[in-house]
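What you see is the complex with one protein chain gone and the rest in place.
The first chain written gets the first letter, and so on, giving A, B and C; residue counts start at 1 in each chain.
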Amino acid sequence: MTLFESLFGAPRVTDIFSAAGTVQRMLDFEAALAQAEAAAGVIPAGAAERIGQQCDAGRFDLVALATEAGHAGNLAIPLIQQLTARVAVVDPDAARYVHWGVTSQDAIDTALMLQLRDALALIDDDLSRIRRIARRLVEQYRSTPVVARTWMQHAVPTTLGLEVAGWLDALDRHAARLADVRRRDIVLQFGGAGGTLAALGGQGIAVGSTVARLLAIPMPLASWHAHRDRIAAVATTLALLTGTLGKIARDLALQSQTEVAELAEPTAPGRGTSSSMPHKRNPVAAAVTLAAAVRVPALAGGVLAGMVQEHERGLGGWQAEWESVPEIVRLSAGALHHLLAALSGLTVDSARMQANLESTAGLVYSESVTMALARHVGRPEARRVVEAAAGLAMRERRHLKEILAADPIVRAHLTADQLVALFDPKPHAAVSQPLIDRVLDADREIEGARD
Amino acid sequence: MTLFESLFGAPRVTDIFSAAGTVQRMLDFEAALAQAEAAAGVIPAGAAERIGQQCDAGRFDLVALATEAGHAGNLAIPLIQQLTARVAVVDPDAARYVHWGVTSQDAIDTALMLQLRDALALIDDDLSRIRRIARRLVEQYRSTPVVARTWMQHAVPTTLGLEVAGWLDALDRHAARLADVRRRDIVLQFGGAGGTLAALGGQGIAVGSTVARLLAIPMPLASWHAHRDRIAAVATTLALLTGTLGKIARDLALQSQTEVAELAEPTAPGRGTSSSMPHKRNPVAAAVTLAAAVRVPALAGGVLAGMVQEHERGLGGWQAEWESVPEIVRLSAGALHHLLAALSGLTVDSARMQANLESTAGLVYSESVTMALARHVGRPEARRVVEAAAGLAMRERRHLKEILAADPIVRAHLTADQLVALFDPKPHAAVSQPLIDRVLDADREIEGARD
Amino acid sequence: MTLFESLFGAPRVTDIFSAAGTVQRMLDFEAALAQAEAAAGVIPAGAAERIGQQCDAGRFDLVALATEAGHAGNLAIPLIQQLTARVAVVDPDAARYVHWGVTSQDAIDTALMLQLRDALALIDDDLSRIRRIARRLVEQYRSTPVVARTWMQHAVPTTLGLEVAGWLDALDRHAARLADVRRRDIVLQFGGAGGTLAALGGQGIAVGSTVARLLAIPMPLASWHAHRDRIAAVATTLALLTGTLGKIARDLALQSQTEVAELAEPTAPGRGTSSSMPHKRNPVAAAVTLAAAVRVPALAGGVLAGMVQEHERGLGGWQAEWESVPEIVRLSAGALHHLLAALSGLTVDSARMQANLESTAGLVYSESVTMALARHVGRPEARRVVEAAAGLAMRERRHLKEILAADPIVRAHLTADQLVALFDPKPHAAVSQPLIDRVLDADREIEGARD
Partner (left out) sequence: MTLFESLFGAPRVTDIFSAAGTVQRMLDFEAALAQAEAAAGVIPAGAAERIGQQCDAGRFDLVALATEAGHAGNLAIPLIQQLTARVAVVDPDAARYVHWGVTSQDAIDTALMLQLRDALALIDDDLSRIRRIARRLVEQYRSTPVVARTWMQHAVPTTLGLEVAGWLDALDRHAARLADVRRRDIVLQFGGAGGTLAALGGQGIAVGSTVARLLAIPMPLASWHAHRDRIAAVATTLALLTGTLGKIARDLALQSQTEVAELAEPTAPGRGTSSSMPHKRNPVAAAVTLAAAVRVPALAGGVLAGMVQEHERGLGGWQAEWESVPEIVRLSAGALHHLLAALSGLTVDSARMQANLESTAGLVYSESVTMALARHVGRPEARRVVEAAAGLAMRERRHLKEILAADPIVRAHLTADQLVALFDPKPHAAVSQPLIDRVLDADREIEGARD
C-alpha cells in the first residue's frame, strides 16, 4: 500500500502490479513450466502436479521474499527457494524438479509480460470507454460555437465538436498503437541461463511452446533477455497515450479556469475541496492526469536509456525496469481512469462559450474579413487593412465591425450586409461538419472492426 | 554547419534537416498549395504558376530568415514575406495569393513531415542494410563458440551466431515498427488558423487533398496542430531503434576490450587515433552509437513531455519540437550509419573466443553438470554439489572437471566419459541452431514481403 | 548558422558556442600550454612563441575540421594536425612541440570549460538584470490587488507585488547557485593520456598550474576526464534556472490570456504576428521560454545519464556531452534573454486585475469569512457554513456577501459592518507587505555583496 495509489492509479491495474500480483504470475510461470516439462517427459508428471499445487501466492511470505531479494539480488532466487521448500514438505522427490532448466530472468520477465498483457487489456477497455464518451460529446456539441485559441490567445471561431473530435482522432490512433504492441510485443521469455535452452537438451523449444500455450502468451522466435525493445515499446506507447491524455487535461484545466468557465469536471461532496477555502472545487482529474503527463515521459526516457544492456543478460539496465515499468503502466492507467470519469460527467457551459467568443468585440473574425477582402485586394493589402483596424479596435475598445464599416477600402469592396455576415460563428460551425464526420466515420470503422 | 555533424550524423539525413532542406520543404508546401488552390478555382492559375516559380530555397536569404524568425516568433512569417516580395517583383497580382487561406503551422508542420518522410526512407534503407549484414554474420558464425555473459560475468557457452541472431531479431522488430510509423504517422498538416479550414470556405478538404496528392503525403482526417502524438511516435520509434543500436554497440565495445579482444571495429588510417598514444585504435563507431543511445532517450522524453499542448495550437510545446525532433532523427540516423559501417567490416577472432570460453577452467559448464546430475539427485542437491565444487575450483585454481571427478556423488551417477562430454561447447552450439533458424526464417520472410 | 539560433538563443552566448568559438578556445589551450611548457623549460621558448602565433581560429578551415573529426572520432586530432602543419610552414622545429605531453581530452574539456566560464558570466549578468527588473516591478506593484490562483482556480486576494516577489526570491536563489558553480565547477582539464601527467615527467602539476593561470581558470586537484559531475552540475544548475524562467513564463502566458488580460508582453511591429489572423499578438518570449523549459530538463537528464563513464576516459557518455551541454547553455541563456526583454516592457493592467478579483461575486473572500467566523464557532463549523453559502451563491449567481448576510449563524457572530470589511482586498495587500519587504531586503543584501 502506498499513500497515493488510489489517487494516481486505477484500482484493477494497481492490483496487477501489487506484490501478490507479481509473485502469483511468477508462480504461474513455474507451474506452467513444470506442466510443460511433464508433458514433454522431461520431469515426472506427479512432480509437476505437486509443484502446481503450491503455486499460490497467498501462501507465500511476501515480506520475507522482499528482504531476501535484497540479499540475493533478484526476486526469483528466494521465491524458488520458498517454492522448493513448500513442495518438499509434501513430496521431497517433486521438489527436485522445481524451476527445471530455466533461469531467474525467464520467470521474472514472463511475470512482467503477463502483468503487461493483463494491464493493457484493462487499459484498452478504458480507452474504448473514453473514446465512446468523446464520440458522444462530439455528436452532442458538433455545432456549439467556441473560440479556437492559439498560442493561448483567441484566434477564430470553431466548435466544441471539432475540438473534441481532435481528442477523439488522437485517441483512435492510440487505440491502433496499443493493439500493435499487444499483438507484437507481449511474449514469453524463455531462454535458460544463456539463451540457448541448453539445459533442456533438444526439447527447449517444444517445452517453451507448451509453456506459452498454457499461459496464453505467444512464444517468441528466441529469448530476448538483453533486448528490451518490447518492454520499452510498451513504455513509449503508454507514454504517447499519456501525452494525449495530458493534452486533453490541459484543455480541460484551461477551459475550467475561473475567467473562462466553459467546462468543469463533475463535482462530488468532498471532491477537490481545499483545506482553507470553502468555495474551491479543484479539478482533481486534471491534476492527476497532468501529473502523469509530467512523470511518464521522464520514466519512459529512463526505460529507453536502460535498453543499452550488456551481452546475454545485462547489469543495471534490466534491474532498472523492475520498478519503473510498473510505474509507467500504473500512472498511465490511472490518468486514463480519472480522465474518463471526468469526461463522462463533464459540465459544458455553451452560453459562456458564446460569451467568450464575442468578448473581444469581433477580433476573432479578423481572418474571415481578411479573406473576404483579399479576394478583392489581395492577401497582403487585406491583412494590412484589417491589422490596422484591429489595432484601432483594441486601443479604442470598439467593435472591429464598426471600425471596418468606416474603412474606405472595406466599403469599396464589401456591402454592409456582407460585412455583418462575416461576424457570425455559424459558417465556422458549418465548415467544421465534414471534418467532424471524417473523424466520426473513421472512429466507427475502428469500433466496428473491433467488435 | 556544426563541428560534429559529420561525426554524429549520416550525411544524407543531415542534409534533409539543413537550413536549406527545411526552407525548401516549406516552399514545396506553398507551391503545392497554390497549385491546388488554382485547380479548385480558389486562386488564379497564373498566380499559382508564378508562386511556384519562386519556390526555390536557393534564392532565399537564409541568414535574414533566421534573424527575422527570432523577431517574428516563427519561420513561416518571414519566409512568406520574402516569398510574397519575390513573387511581387515578377507579378504583383500573383503576390496577393501567396499562402492563401492557411496558417504558419500548416507550412511548418508539413515541411517537418516531408523531412521525416524522406529521412525515414533513408533510415529504413540503412536498417535493411544492417539487417543484411547481421544475417550474414549469423550465417557465417552460427556454430562459433563464444561465452554467454550475464551480469557481466561468464555464464555458459553459446555461439556468436546466436548472439548476433539476437541483434537481428531485434532489428527485424524495429523494421516492423518503422514501417508502421511511416504508414500511419506521416501526414499533411492542413487546418488553417483554427483547424476549421474556414478561410477556404467549403473547399478546404478538397484543396487539402490535392496538396497531399501533389506532395505525395497522405491527407489526415482533420488537422492535428495541438495533437503531437504522430511526431512523438516518430521520436519514440527512433529512440527504440537507437536503444537497440546502443545495445549492439555496447556488446561490440565490451567484446573489443583489450582483455577480451573477440571483436574489433574495422580500422583505417587516422581512424580512432589518440593524440597522445600511437598504439591506440579507439572504437569510434561504438562511441558515436553509445553517445546517441545516451542522448536520444532524453530527447525523446522531452518530445513526449512537450505533447501537453494548449487548445487548438500550443505555446511552448510545439516550439520545443523545432530543434529537438530533427536532432533525434539526425542522431538515430547517424548511429545507424556508423554502426552499419562498423559491422560491415567487423573483425572476429574466433580463436580468442574459444580461449576466453575455456579461461575459467570449466566454470562455464557448471549448469550442464548441474542438470546432468539433477536427473539423478534433483536440482537442489545437484546445485549444492556443483556450487561447492566451483568454489573449490576457484579457490585452488583447478579445473572444475577435475574437482568433480573426485566428488563421490558425481562418481556415483556420472561416468568419467559422461563427465568429460559435459565440458564441451559443441552441444551448446548444436542446441542454438534451431533458435538461429527461427530468427533467420522470420527475417527472410520479412525481407521477402518487402520486395 | 541554424534557422532557430536567433529565436531560441542569446546572441553573445550563441557566439561562444559557434564553431569558431569552440576552435578558438581549443587553440587558446594549445597556446597557453606551449607558453607554460616554455616557462618550465620543457620546450624551447621560440617554439612556444611560434605555436602561439598560429593559434587563431580565423585561419583554420572549419569545414575540413568538421569532416575530419567525423573520421578521426574527435575534434582535437585534426585540429592539432592543422595547427602542426601551420606551425611547420613557419618553423619546422617549433612544429615538433605542438600539443606536447597532453591528450585530446585536455584540449576539448578545457575549451568547454572556457566556454562555460564565459557563457555563465553573461548569463549571470542577464540574471542580475532580470532580478533588477523584477525588483522594480515588486516595488511598483507592491499593493496592487490581484487574485491568487491555486489549482488554476481563483483562491484569495493577493498583490502583484507579492506574486513578483515570489519570482524575485527564486531568481535570487538561482544567483547563489550560479555563483557556486562558477566558483567551484569551472576548472582546467589537465591529465595527459591517463590522468598521471606522466609525459611531463615531474613537471606536470607546475605546467598545469601555469596553463591555468594563463587561461584565468582554476587548476583542479587532479584531472577529471571520466568524472563529469562538474559538467553535469553546470547543466543542472542551468536547468533549475530554466525551470523558474518557465514558471514565470507560464504565469505570464496565463495572465495574458484573452479572458484574463492582466499582463502582456511588449509589442513591436511584426513581433508575434500570425500569418492568418491580423489581430493576433502572440507572446513570443513566453513561447521561447516555455519551449526551453520543456527541452532543458530532458537535456539535463541526458547529461546526468551520461555521467556513468568508464575507467580513466569513457566511451559514449563523454561524446554525448559535446553537443548537448552547449545546447543546454544556449537554450537557458536564450530563455533568460527573451524573458528579460519581455519583463522589461511588461504591460500591467491593474484595473483588469481588480475586475477579475471581483468577478466571482465574493467567492475569493471565502477564507476570510471562514476565519472570522471560526473565531466564534470553530474552523469546521465555519467552513461548513461558508461552503454551503458559496454553493448557493454559485448556483443562484448571487454575491456571497448577500447570502452570508442572511445566514443566521453569521448574523449571530458578525455585524453587518464586520461582514462588509471581510470583502475587501486591502487587508490582504497590507499583510503581504512584510513578506515583500523580507524578499526585497534579502535581494538588496545579495546585490550589495555582489558589488
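The definition used in the following text is that a contact is a pair of C-beta atoms (placed from the backbone, for glycine too) under 8 Å apart; a residue touches a chain by one contact, two chains touch by 3 or more.
In this text the structure is predicted, and so the values were computed from the model without any measurement.
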Omitted chain - touching chains that are shown: A, B, C
Contact with the hidden chain (one of C:20, C:346, C:392 or C:435): C:435
From A:52, A:145, A:243 or A:306, residue that would touch the chain that is not displayed: A:306
Touch criterion as defined above, residue of C:304, C:343, C:386 or C:400 at the omitted chain: C:304
Identified contact with the non-displayed chain, of A:166, A:208, A:243 or A:283: A:283
From B:387, B:424 or B:445, residue that would touch the chain that is not displayed: B:387
Residue ranges of chain B at the interface with the undisplayed chain: 147, 149-156, 253-254, 256-260, 272-274, 276-283, 286-287, 298, 301, 305, 356, 359-360, 363-364, 366-367, 370, 383-384, 386-387, 390, 393-394, 400
Chain C residues that touch the omitted chain in the full complex: 84, 93, 95-101, 148-152, 155-159, 162-163, 165-167, 169-170, 173-174, 176-177, 180, 184-185, 192-199, 201-202, 204-205, 220-230, 232-233, 236-237, 239-240, 242-244, 246-247, 249-251, 254, 290, 293-294, 296-298, 300-302, 304-305, 307-315, 367-368, 371, 374, 377-381, 427-428, 431-432, 434-436, 438-439, 442
Chain A, residues in touch with the chain not shown (by the definition above): 1-8, 19, 22-23, 62-63, 65-77, 80, 99, 101-104, 107, 192-193, 199, 246, 249, 253, 268, 270-277, 282-284, 286-295, 297-299, 301-302, 305-306, 315-317, 319-320, 322-324
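Keep this in mind: only the chains that are shown with their structure count from here on.
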Chain A onto chain C, rotation angle from CA fit, given as a multiple of 5 degrees: 180
Classification of the chain B:chain C interface as same or different, half of numbers criterion: same
Intercentroid distance (Cα basis), chain B paired with chain A, Å: 24
For chain C, residues that touch 2 or more chains besides their own: 253, 272-274, 276-277, 282-283, 286-287, 298, 301, 305
